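One structure below.
Yeah, one chain of the complex is gone here, protein chain that is, but the others are all in their spots.
Chain IDs A and B follow the sequence of writing; residue 1 opens each chain.
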Amino acid sequence: MKWLRGGGIWGFIVRRVLLGILVMFLVSIIVFAGTQALGDPARAILGRDATPDRLAALQKQLNLDQNVVGQYFQWLGGLLHGDLGTSLASQQPVSTALGPRLVSSIVLVVIAAVISIPLSIAIGSYAALHREKKFDTIVSNTMLALASLPEFVVALLLVILFSTSVFHWLPAISPVPPGHRAWEYPDELILPVVTLAFAVTPYVSRIMRASMIEVLESDYVEMARLKGLSERTVLYRHALPNAIGPVFQVAAISLAYLAGGIVVIEYVFNYPGIGSELVDAVQNHDIPVVQALAILIAGLYVLLNLLADVATILVTPRLRTRL
Amino acid sequence: MTGSGQQRWQVNERPDGLWTPSRRGMVMGAGGVAMAATLAACGGSSPSPSGGGDSSGAAGTPKQGGNFRLGVTGGGSKDMMDGQNIVTKPDQARLMTAFETLLTFDDNYQLKTDGLAESVEADNPTQYTIKIRKGIDFQNGKPFTSDDVIYSLQRIGTQANGLTGFAATATMDIKNIKKIDKYTVQLPLKSPDSTVPQTLASYTFGMVPVGYEAYKGDPSTQIGTGCYKLKSFTPGQESVHERNPNYWRGDGSPWFDTVTITDFNDSTAQLNALKGGQIDAMTDVPAGQVDAAQGSGIGILNSQTGGWIPLCMAIDMPPFDDPKVRQAFRLIIDRKAILEQVGNGYGQIANDMYAPFDEGYDKSLPQREQDIEQAKSLLKSAGKEGLSVDLHTTNGASGMVPLASVFASQAKAAGVNVTVKNDPNYYGDSYLKLAFSVDFWGTRGYLNQVQQGSLPNSPYNETHWPPKSGTGSDFESLYKQALAETDTNKRIDIQHQMNQYEYDIGGYIIPYFNALIDGYGSNVKGLSPSKGTLNLASFGHGFRTIWFA
Partner (left out) sequence: MRDREVELSRDTAIALETEGIDVPVVPGRSSNLLRRSLRLGRTKVGLALVGFLVLIAVLGPLVAPHAPDAFVARPFSAPGTGGAVLGTDYLGQDVLSRFLHGGLNILVLAIISTAIGLVLGLAIGLAAAYSRNWLDDVLMRAMDVIMAFPQIMLALVAVSLVGPKNWVTITAIALTTAPRVARVARGAAQPVVERDFIGATEAMGMSRFRIIGGELFPNILGPMMVEASLRLTYSIAVIAALAFLGLANDPNGPNWGTMIQQNQGALATQPWGALLPILAIALLTMGTGLIGDGIARTAAGIDRERGDE
C-alpha cells in the first residue's frame, strides 16, 4: 500500500478503513467457506433423536437445499443490511438470539477494560517513575509471571480461592437470567471481570512502564525540566501523553485477544455471552450463528486495531507531525 | 418398606451386589384400575397411596410459595418446548411443567389411572376405549375434551411432525380414532398391541389442546393441563413458569409460585451453584462427587432406575458379525469394577438384558462374570487375536465417556486394543452406523423397549438386531406374538425366549442399571426416589409434589 501514502491524518484514517474493509471481505469468504463444511445441521440439532422421519421434517423446514454461491451473496447482502439470518437450532433470528449475549460479553470486556487499562497505566507509570526500586521489581516480576498464565487457570484458581474451597465470598458462577442485564448482578461479575483483568493488566502495564521510561529519558522531557516546569506538569503535560501511545496498541490487541479468551472464561462461569454461545453453536452445527459470531469477533479485532492506530497517532504529538 | 407396602429405594441407599427387582407380583390393585385386559399385559398394578404423586412421606405438610430454581445440564440453543417432543434434558423438564398424560407411572414404574384418563380399556385386542376425567380445564380455561385427545394422538402419529413418540404409534390406527362423546374416545389398532397403556403413560404423550403447536416465541401458546404455565423462555438459557391457579386436582397443588429452569454447561458449575444457593435443585450429580456433595449439606435423591448405558455391537458389521467376538467382549468386561468406577457403586449389576422392572425380565439366566481366559480363546478361535476396534461415545448422558474409557482399559487384559473416540457430533453424524458405540436408555417396559431399539424398523437400533437368518431371526415374530398375547404367563414365556436370544447372541453389553442421582437444597421437600425415566422423580411429578419448607 505504499502507493497510498500521504494525506495527513485523514489520509491515514481512510487508508486504514479501506484496509479494514478489504480484510473483512476476505474474512467473510473464509467464514462462509469454512462453515459450509459443518455438515448437516438438521442431524446435529436432532442428535440422538434424528429418526428418518423427524430428520426429513426438519430438513424441509430449514430449506437446506440451496445453491452455495447464491447462498454466500444472499448471506453477505443480509450481513450488510444487519440481517444475520435465522438460527437453525432455535429458529429465532440470529440477531435476536445473539443480541443479549453480545451485550453481556461487551459488558464483561468493557468493565474489565475500564478497570484494567487505567490501572495498568497507573502501575506502569509508577513503576517507571520508581525504576529499579522495590515496587518496580516486585510488580515487574509479578506481571511477567501473570502474563503467561492461561485464562482458565486463573479463573479456576480464583474460584477455588474465593468461591468454593478457601473463602466463600463470591458466587462461583454467573448465569445472568435472560431479560436481565449483567450489571444487575454485580457480585456475579466480579470473578469473570477479575479474570479478564488478569489477562490484560500485565501486558498493558509492562508496555506503559517501558514507554514511560523511554519518554522520561527523552530530550524534550529533559528540555521541559530545564525550562523549570514543575515535575507534575512535566509528567502530566509532556511525559504521559507521549508515553501512552503504544498502550493503545497493546490495549487493543489485548481486548481483541479477550474476544477469544472469553470463550473459555464464559464456559467456566456459565456466563451467557457470545463465547459460550460459540461452543454451543459449533456443536449444533448452527451455521448462521457460527458465521455471525466469527464475523463479529473478527470484525472486533479489525475495528480495535483500527481504533488503536488512529488513537496512537492522535495522542502522540511527535507522530502526528510526521503524517 | 413404606406404608404402601412397596419397596422403595431409600435416599442415599447404596445397595451392593446382585439385585432382583422387587415387585408386588400379580396383585390386582384394589385402587381399581378399570383396564383389566390391558393391565394383565402390563404387569401388576399396585395401589399407590394416594396417587402417583405421593412421595412426600414424612416431609410434613406442603405449603405454598417461592421460586423453585432448577439447574439442568445437556441443553443448548436447540432447546425447545413442546408437549409431545424433546431433544434435550432441559426439554424434558420444561415439558413436565405444563403437560400431562392420560395414564401415569407411579414411583415403582407401575401404571396408574391418576392422569387425565379415568380409564383405558381394551374392548378387544385391536380396540381401546379411553374415558377422560370430567371437569379438567387447560391453563387458559378451555375444557379438556375428546377432541383434544384425538388431536394430541393424531399430532404424534403424523410422521411429518417428527415428534418423539411417532414410532410408538406404529400399531395405532391414528386416522380412525373416533369420538364417542365429549369424554370418550375409541382408539382402533392396526394390529394387537398390549403396550398401548404404557405408551399412553409415556411423558412424550402429553395432552395438548386442539390446534396446539410447539413454542415459536410466544409463551401463551404453551397451554397444557399441568401445574405451571410458561411465562418466558430463552433456549439455551432459562425458562420461567408461573403457577396454574386453576389446577384441576384441587389438593392445593402446585405449591411454588414460579418455577425457573436454567441451562448449565457442566455439572461442576451446577454443583457450585447449588452449594452457593443460586439454584434449589440440579439433575445428575456426578457419581464420584455424591459423598462430597452430601458433606456440604446438599440433599441427594438416589433413584435406582431401569436406565442403562450399553456398549452396542452392530451384529452385522465386522468384527462383531462373528458371535464369538460378541461373546468374547461380554466376557472381557468387569461389571463390578465398572459399577464402582463409573457409577461409584450407585446402580445394580446387569446381565446384558434390559427392562429390569418388567415381569418378563428373565432372572434365571446366570450372571455373566469377567473371564479373560475364555474371552481370549474365543477370539483365538474366531481368528481375531490382537483385535483393534474403535469405540465411539459422546457426552450425551453422564457416564457414557467414562464407561468407554474403563472398558478400553479392561480390554487390554485380553489383548484387545480399544480406541475411545469421543465425538461431539456423534449423534449428528454417525449414530446407528457404527460397529461399536455407547448409547443410553431410560426405564421402559420390555416390549416398548424392543419396539424402540431392537426391531428392524426401530428408530434407535444401534446393534442392528435381530439377525436376518439363523438363530434369533424369529425375534420380531416373537415380539408380535407377545404384543398380542393377553395371558400373562404365556407372554412371559415368549419374552424369556427373546431374552435368551439377546443374552446369548445379542449386540448389547449392559454392565449395570444406573441410578439417577440428583441434588437438592435442604429446604426442598417432597422428593423421594422413583424408578421412573426422568430425573428428580419425574421432576417432582410435573413439579406438583414438591414444595419449600
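Heads up, the rule we're going with is that a residue touches a chain if its C-beta (ideal position, glycine included) is under 8 Å from a C-beta of that chain, and two chains touch if they have at least 3 such contacts.
Everything quoted here is computed from the prediction, not taken from an experiment.
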Option from A:Ile111, A:Ala259 or A:Ala292 whose C-beta touches the chain left out: A:Ala259
Omitted-chain contact residue, chosen from B:Val420, B:Leu455, B:Ile517 or B:Ala537: B:Val420
Of B:Asp218, B:Asp291 or B:Asp493, the residue in touch with the unshown chain: B:Asp291
Selected residue (touches chain absent from view) among B:Thr184, B:Thr221, B:Asn246 or B:Asn395: B:Asn395
Missing-chain contacts mapped onto subunit B: 267-268, 271, 286-289, 291-292, 295-296, 337, 340-342, 344-345, 393, 395, 401-402, 404-406, 408-409, 419-425
Interface with the unshown chain - residue positions in subunit A: 1, 12, 15-16, 19, 22-23, 26-27, 30, 34, 37-38, 132, 141, 144-145, 147-153, 156-157, 160, 164-165, 203, 206-207, 209-211, 213-214, 245-246, 249-250, 253, 256-257, 259-261, 263-264, 267, 278-279, 282-283, 290, 294, 297-299, 301-302, 305, 308-309, 312-313, 316, 319, 322-323
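One rule holds in what follows: only the chains that are shown with their structure count from here on.
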Centroid spacing, where centroids are CA-atom means, of subunit A and subunit B in whole angstrom: 44
Residues on subunit B engaged by subunit A in the complex (per definition of touch): 76-79, 86-87, 159-164, 166-167, 216-217, 232, 234-238, 260, 262, 264-265, 269, 272-273, 275-276, 278, 396, 424-425, 427-429, 431, 439, 459-460
Complex interface listing, subunit A residues touching subunit B: 39-40, 43-51, 53-58, 87, 89-92, 97, 100, 159, 163-164, 168, 171-173, 175, 177-179, 267-270, 272, 276-277, 279-281, 283-286, 289
